[in-house]
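Sharing a structure, written as structure tokens. Questions coming.
A protein chain is absent from this complex, but the other protein chains hold their places.
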Amino acid sequence: MKKFLVLLVLALVAVSTFAAYEIAFIVKATDSDFWQYTIVGAKNAEYDLDGAINVTVYGPPSESDIDQQIAILENVVSTMPDAIVMSSTSSDAPSAILNDAYEAGIPIVLIDNFVYDTGYTAFLATDNAKGGSLAADLLVKNLEDRGIALEGKIGLISAMAGVQVLVDRDDGFKARMAEIAPDLEILPTRYIDNDIAKGANATEDLLIANNDIVGFFADNNHSGDGVARVIEEQGLGEKVIAVAYDSDPLEVEAVKSGALKGLIVQDPHGMGYKGVMFAFMALKGEAFPSYFDTGVYVITPDVVDESTGILDPFTRQRY
Amino acid sequence: MAKKYRKTFAERNLIIIIILMWVFLAIVTGGRFSSSLNITNLVRQAAINGVVAVAMTFIIITGGIDLSVGSVVGLSGMVFATMTSSNLSIGMSIPLAIVISLLASAAVGLVNGIAIHDGKVPPFIATLGMMTAVRGLVMYISNGRMITGLPKEFKAFSSADFLGLPALAWTWIVIAVIAGLVMKYTKFGRNLYAIGSNPEAARLSGINIRLNMYFFYIVGAVLCGIAGLMLSTRLASGVPTAGQSYELDAIASVVIGGASMTGGVGTALGTVLGALIIQTIKNGGNLMGIDPFIMQMVIGAIIVLAVFFDTFFKSRGRRPKIFGKGKKVNAAQ
Partner (left out) sequence: MPEKFGEVALKIEKVNKEFPAVKALTDVSLEVRKGEVRALVGENGAGKSTLIKIVTGAYTKDRGDLYICGKQIKRNSPLISKNMGVYAVYQAVMLAKDLTVAENFFLGAQPGKGGFINWKKMYAESEKFMKDLGLDIPVRKNLSELSVAESEMVTIAAALWHNPEVVIFDEPTAMLTKSETKILFRIIKELKEKGIAIIYISHNLEEVFQVCDTITILKDGMVVDTVPSNTLDEESLIPLMVGREISEMYSKKEFEPGKEILRVENLSGEKFTDISFSVKRKEILGFFGLVGAGRTEIARAVYGVDKIQRGTIHINGNEVKIKKPNDSLKNGLGYLPEDRKDLGLFLPQDVDFNINIINYERSINAGIINYRKTAKLADEYIEKLSIKVGGPFQKVSELSGGNQQKVIIGRWLAKNPDVLIFDEPTVGIDVGTKSEIYKLFGKILEQDKGIILISSYFPELLGMSDRVIVISNGRVAGEVERKDFSEELLLTLAMKYYSNADLKEEVLNG
């Protein structure tokens, strides 16, 4: 029934905007700010192209619903859109479906996460390892600025085990730290099920267990929120340097208050915007790179006020 | 003749386990575990799950289960954040917003009660549906986004102390004590055990099953609502994913606390101790730097072992001798 309604609506839309390209935009999850930002980007692209395309957004409620995302993809392919822009949670599961669609002539633009064994039109992503190494640079610079010796320990709070994007960030961070501050010991990673409260608990516990902690790296927004909350509560802003990935309102507040010394922020808006634009260009037969690094921003307290557009792409909503 | 039967104190074993764990951790962490800061942290960390677990105790004693607790935690926090955030336009006073959050939670409990008692939907299914639906509602209210800008006084509650213990811990303690007293010393509490032990016999004893079931699920949901408020002061925000999978730790706490999934058995004190045991393992594991994956295995094993020992000794009709001596009986025949 629901599917039928969706189809009906799609058909109506197709008729009313004659000749507009149908572009399916599939996100990993609808429950997080990050993917909402990519949606803003995609919708802005639709707006800017002024009737030339129709962007329809799909996505499972949560990133753990891998099979649901596959089911969504199957349904989308069966509606034969003109192009698919997808951030796949799994790097393998959708290969066959995507490849079939690609062979059938549907341009496939992958964003954020690569999918193996499929033909694709373009791949847009952040170099997560590079983001991790930027976090290391930022952390060490902050320590040096404060005259804190580069020894002692660093806590690493990871949102979840087994997620490739996070693994890349953590590895990038660790590798760079080994280069620029070899005497700083990075403690075993604590995983927090992407739960802010658990992030705060782990931070508290690490601080108790090690009185020589000089810094924290949190590899996404929820882990960053947890770390920031404890540093704020315990007033450790000048003694423990915390750097986190991603952005959400709590993290932004924390940067402003000094609990976090900086955020490594991707460009979800750009991912969504450029992903849709590349798909459009493919349909029009125009040239574009097959790999595109959407880049990361380093948001430090001194630039936080000017970075609203990056930190909260909702402010860039044009439609 | 039968010897005078001493009342068994089922929670004694749990207390002994906690003491042993704490002594062990204090020694291996060189006193870091037993520092007052860490104990403060520990009880505060346990408090939110602890309140959810007390809520779950009510439901599990009825012989049911409530998978929607985590979603209610999220709902209450999000409703409160929406009502009070300075970033949004409503700007309601804190007390009024608390009342509305708890009313929203109570409504979820009532619907659960109706579905389970009147609709005869098994609790597992009814609350599974509710878990999904309420989480959807939270997402809808928030557009899947975090809400900040909560009132200062509210945010300050999470770091407030009173008589050396965090305010969050006090909230938990007060709730658990009241719940324990209600379960033990009021007709309402006795009805709870009666319905959980044998619903048909309870009905024949003149107990109004419908009203009581509504009431249990509402009480459970309101407690989860309180936990949601506690969580949003700790997070200083309304988070759309807050409370996700909290049902698991809550069920584990209740079961470790000695409750039976078939109903009729369980106490608030047992649950509190169960929650403390779980948090002690997590906190201790962090302090000792134990591999987090190993910690997960340990917690899983402890849940199963706790239930195993419970049923094992019950079926054998004897108590574990390792904890204190068995009851001596005079051959006074």
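First chain written, first letter: the chains are A and B, and each begins at residue 1.
To be clear about the criterion, a residue touches a chain if its C-beta (ideal position, glycine included) is under 8 Å from a C-beta of that chain, and two chains touch if they have at least 3 such contacts.
Remember, predicted model here, so these are calculated numbers, not experimental data.
The chain not displayed here makes contact, within the full complex, with B. For the options B:A167, B:A194 or B:A236, the residue in contact with the chain missing from this view is B:A194.
Checked against the full complex, the one of B:G77, B:G264 or B:P292 touching the unshown chain is B:G264. Although one chain is not displayed, its contacts with chain B can still be listed: residues 1-5, 7, 184-187, 190, 193-194, 196-198, 200-208, 260, 263-265, 316-319, 326-327, 329, 331, 333.
Going forward, only the chains that are shown with their structure count from here on.
Chain A and chain B, compared by their mean Cα positions, are separated by 34 Å.
By the touch criterion stated above, chain B contacts chain A in their complex at residues 29, 32-33, 35, 37-38, 41, 45, 48, 87, 135-136, 139, 143-149, 158-159, 231, 234-237, 239-242, 244-245, 282-283, 286-289, 291-293. Per the touch definition, chain A reaches chain B in the complex via residues 30-33, 36, 61-62, 161, 187-191, 193-197, 200-202, 204-206, 208-209, 222, 225, 229, 233, 248-250, 253, 314.
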